[in-house]
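I have placed the structure first, in the form of structure tokens, so that the comments after it can refer back to it.
For this view, one protein chain was removed and the others were kept in their places.
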Amino acid sequence: MNGPDPIDRLRKILESVAPDLDVSTIGVDEDLRNDIGLDSMDFLNFMIGISKQLGVAIPEADYGKVTTLAKCVRYIEEQGRIKRAPA
Amino acid sequence: MSDFRMPSLGADMEKGTVVEWLKKPGEKIARGDVVAVVETQKGAFEVEIFEDGVLSEILVPVGTEVPVGAVLARIESGEAKPLAKPAPPAPRPAVAPSPTPPPRPSLPSAGERLRLSPAAARRAAELHVDPHSVTGSGQGGAITLADIEAAVARAGRTTGEKGRRGFDPSAMRQAIASAMARSKREIPHYYLSLPIDMSRALQWLAAENARRDVENRLLAGVLLLKATALALKDVPELNGFWIEGGPRLSTGIHVGWAISLRGGGLMAPAIHDADGKSIDQLMAALRDLVVRARTARLRGSEMTDPTVTVTSLGERGAERVYGVIYPPQLAIVGFGAVRPAPAIVDGAVAARPTVYATVSGDHRASDGVSGSRLLAAIDSRLQAPEAL
Partner (left out) sequence: MSAARRKTTYREAVRDAIREAMLRDPRVFLMGEDVGRYGGCYAVSKGLLQEFGEERIRDTPLSESGFVGAGIGAALNGMRPIVEVMSVNFSLLALDQIVNNAATIPHMSGGQFAVPLVIRMATGSGRQLAAQHSHSLEGWYAHIPGLKVLAPATLEDARGMLWSALEDPNPVLIFEHVQLYNMEGELDAAAGAVPISGAAIRRPGRDLSIVTYGGSLSKCLAAATALAGEGIEAEVIDLRSLRPLDDATIMASVARTRRVLIVDEGWRSGGISAEISARIVEQAFYELDAPPARLCGVEVPIPYPKHLEDASVPQAESIRAAARALVRPT
């Protein structure tokens, strides 16, 4: 993935989902549910955000593959469809 | 002319601070308008008005802490009909939230009279502070004006500078502590549990979500919520309040959904008339509620309206949760994590996804048989997810 740091883009989405979090402190390998404390509603909203912003619809069955920011990026890259934001 | 008062946004609330006026004197107001933002131990809430009229006078400026029941503003009624008080609207609970009378300092007997300066006594009365709870710093341990004001400042020190508007974790802890202590002190709980086979519900959910867009996916929690709301229709004696020594059942089923806050603490705002909402409507309501709880945009009425509480631990965590009833409600329903568990199916042992449903009931208002019927009703609803 080139262009804007994809981790930052995911953090932005996360911030809109959970405005009470300081997303800049979230490590790429931290478990979003267990370490960060996203509940099922937050996580669903995060999935919705990814779908809307990045055009990647992650099926429920794949939730286990996107438990951290790093895993999310890998998953999305595998889909090969992450959109490049204007520079 | 009527009074707009500091509402009680929960059994544990004694005072609140007006942090914002959203209407100006002279402005027209209609029932349901958010008039002010009030900060409590549980954070900031938007407070609505329950009548039409004109805001004639603001009595409590922004930043002022006042006790529950204090007059915040005066409302000039649309029509000057002092006795024609509008009945509460249909979706409101049978028990309209009424401002609880401010706590009155109890008078000590002559033998152990409090040493309280006249100025402190008057201020304590104004602020509805019980001087017995205040340590005196004056002559001979006398309670002075400054002691009263410091006590109020300590009790109400919440500012909006943190991430969540008006959220102070220690104040929140205090609020929970007082409500839960009151519950355990006053309410004789009984506890029941029932393992519920979630195979059908989860299969139905997986199939639904597979064919839905991401935005329209459902959460298992919504099924639990709806099943509980419907079950309460069958067991109404667990839905309502214990007030003035007796049960006051509610016709509306307003489920307080427990939302834990990442800064610590939790709240359980109302999903109104949950039994009458579709699964999709409930999903939308829940999403809205969670976001607003996290950003402190809840309405005051959402804090006072719940007629029952549901706490769901989600996919992770403990197997069973026996909740502590939030006074003055009559029951709290809990759901543990959904886990595979051995079950007897057609005479054979099989692994089935299972959730333990629990109910803690107020034994003053109902007996175990009611709680048992409620759990059975929840079970049977969850066995027919398509009908939820």
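Note that the chains take the letters A and B in the order they are written out, and that residue 1 is the start of every chain.
The rule we apply is simple: a residue touches a chain if its C-beta (ideal position, glycine included) is under 8 Å from a C-beta of that chain, and two chains touch if they have at least 3 such contacts.
Given the structure is predicted, the values throughout are model-derived calculations rather than measurements.
Note on the chain not shown: across the whole complex it touches B. Remark: the omitted chain is touched by one listed residue; of B:120, B:172 or B:296 this is B:120. Among B:137, B:170 or B:203, only B:137 touches the chain that is left out of the view. Touching residues on chain B toward the chain that is not drawn are 117-122, 137-140, 142, 144-146.
Everything that follows uses one rule, which is that only the chains that are shown with their structure count from here on.
Taking each chain's centre as the mean of its C-alpha atoms, chain A lies 32 Å from chain B. By the touch criterion stated above, chain A contacts chain B in their complex at residues 18-22, 33-34, 37, 39-42, 44-45, 47-48, 50-52, 57-61. By the touch criterion stated above, chain B contacts chain A in their complex at residues 163-164, 206, 209-210, 213-215, 217, 219-221, 260-263, 286-287, 290-291, 294-295, 314-316.
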